[in-house]
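Only one protein chain is missing from this complex, and each of the others stays in its spot.
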Amino acid sequence: MILLNYIASFFLIALGLYCIVVKYNLVKTVIGLSIMDYGVNLLIITIGFNPGGTAPIFTWGELKPESFFVDPIPQALTLTSIVIGACVTAMSLALVMKLKEMYGTTDTREIRRLRG
Amino acid sequence: MIIEALKYLAYVLIFPGFLFCFLTGMLLCGIDRKLVARMQKRVGPPILQPFYDFFKLCGKETIIPAAANRTVFLLAPLVGLAALVVLQLFIPVFGFSAFSNVADVIVILYLLLIPALSIMIGGAATGSPYAGVGLSREMVTVLSCELPLVLVLLAVGKKVGAATGSGLCFSLSEIVRYQMLNGSLLGKLSMLPAAAAFLMVIPGETGSHPFDAAEAETEICEGMLAEYSGAPLGVYKLSHAVKLLTMTSLFVMLFLGGIGGAIQNLILGAGLSGGAAGALIILLDVLVLFALCAAITAAAISFVHAVTARLKIEQIFKYYWTVVAALALVSLVLAWYGL
Partner (left out) sequence: MNMLSLQHFPIYSIMVLFLGAFLIVIFGKSKVFRHAVALLATFASFFFMAMLFKPVMLEGQTIAYWMGNRVPAGGYAIGIALEVDALSLFFGLLVSCVVFIACVYSIQYMSHDDNVPQYYTLFLMLAGGVMGLVLSGDLFNMFIMVEILTFAAVALTAFRNTANGALEAAFKYLVVGCIGSTCILAGTIMLYAQVHTLNLAQMSALIPGNLSTATKVAFALLFIGFCTKAFLVPFHPLAADAHGAAPASISVLISGVLTKSGIYGLIRLSYFLFQSMALGTMQFWLVFLGSVSMFVCVTMALAQHDFKRLLAFHSISQIGYVLASVGLCTAFGISAGLYHAMNHTLFKGLLFLAAGAVLHETGTTDLGKLGGLSRKMPHTTVLFLIGAFSISGIPPFNGFASKWMIYQATYQKAVETGNIGFLLVTICALVTSTLTLASFVKVTQSVFFGQLPKEYENVKEVPFGMRLAMGILAAMCLVTGLLPEAVTRYLTEPAARAVFAVTDYINNMMGAGYAQSAMTAPPAVQSVSFASAGVWSPISWLCLLMIALLAVSIVAIAGKYDRVSVKSPENLGGKYDLFYGGEQTVYSQVGGDDLFWGFKHNWRHYFSFMHELHSGVVNDYSLWAVVALALAIVYALIVL
């Protein structure tokens, strides 16, 4: 179960990178970035997961030495990372829109005024 | 404190600073011109001709082109000359050095760039297209000489450093001191290619035949000097003469420093001591240095000048980065492996 998660997360990261490297459409590049990000999020959650643990939500006095819960820190990290991922997508889509306006294309092979 | 200041003032102004550079540089220049002429079966100018030229130029009107940036145009030659004089202070005269223990080859390497830079900036400030072409060629010449020069200096540094046990020697006065005790580096087999490479660098650095593409007077009207006249031009001519002295005396100190030891032994062996002996040693040092510089000028500049034709700029670059750099590299590798 956990192993599958690890495999899936690395598969997602690799898929995202593949998409960025191979696809020539700007929107697909953005999709690649998102997929890569999801892969990392899955990885973070998986690392914090304890099979059979409860949600790490306690009030004062509820936390006892025998309570068994998943690691809360990676979950907090994932939240941050999801927010950042959303920002990346928003910003890159905004740039894609502007690029399409200016260059009249979304093909990365034609958006290369800066080179050499 | 005041004595100290006066001492440094004397260093800067008289010896081994401005006056010394002026006299010996101009003389070397005169000797060079005379020798080239004799080799080409001409009579040639008198040996003192560079002095006459200089004073004549100083008396002439200075014309500043309308398109030029006057401040830069006028200041550039002076900065170049000042840098050369400072450079000369860093080069010891056998046992004597104006700044003890700070004479560092890296400083020398960078100070050598300044005169070339000043002539380029000065030329560029005129806006003349000839200056533009000259600047382009001058920079490539500097680039060409840089690699062999670096390799030679590192090779010598390694050789001396290995011998003195410090493993690393960038100090020129240390290099000379080592040679005064142990004989000249030219006598070491592994340093011969480096010395040859340095001899080939000398005409490139001083911009003389066949590496004078930057100032090709028959082609681009002296390039960066095209717009210069009067005193600033005189300063440039003087800089050129001082550079002759700088490069040749650098060669002497790098490869023939052992002669200083011989002089010292000669004087001290003759039973002299004290202040008189010191003065005599310095006097002899200077005379010998001058003679050696003249000999190297004759061999590396005048002779080459007389027998070669001007190279194209891309040929200069190729020559320095292949033939000369390879020679220097051989020395470096030999020195590295302790030969």
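Structure notes:
We call the chains A and B, going by the order they appear; numbering starts again at 1 in every chain.
Quick note on the criterion: contacts are C-beta pairs under 8 Å (C-beta built on N, C-alpha and C of every residue); 3 or more make two chains touch, one makes a residue touch a chain.
Keep in mind the model is a prediction, meaning the values are calculated, not measured.
Among the residues B:Ile121, B:Val156, B:Ala216 or B:Val330, only B:Ile121 touches the chain that is left out of the figure.
Of B:Gln49, B:Thr62 or B:Gln264, it is B:Thr62 that touches the chain left out of the display.
Among B:Gly95, B:Gly161, B:Pro193 or B:Gly207, the one in contact with the hidden chain is B:Gly161.
Residues touching the missing chain, restricted to chain B, are 8-9, 11-13, 17-18, 58, 61-67, 69-72, 74-75, 78-79, 81-83, 85-86, 89-90, 99, 102, 104, 106-107, 109-111, 113-114, 117, 120-121, 124-133, 135-137, 139-140, 142-143, 146-147, 150-151, 154, 157-158, 161, 167-168, 170, 213, 221, 226-227, 230-231, 235, 312-314, 316-318, 321, 332-333, 336 (touch as defined at the top). For chain A, the residues touching the chain absent from view are 13, 17, 20-24, 26, 29, 33, 36-37, 40, 43-44, 47, 71, 73-74, 77, 80-81, 84, 87-88, 91-92, 95-96, 98-99, 102-103, 108-109, 111-116.
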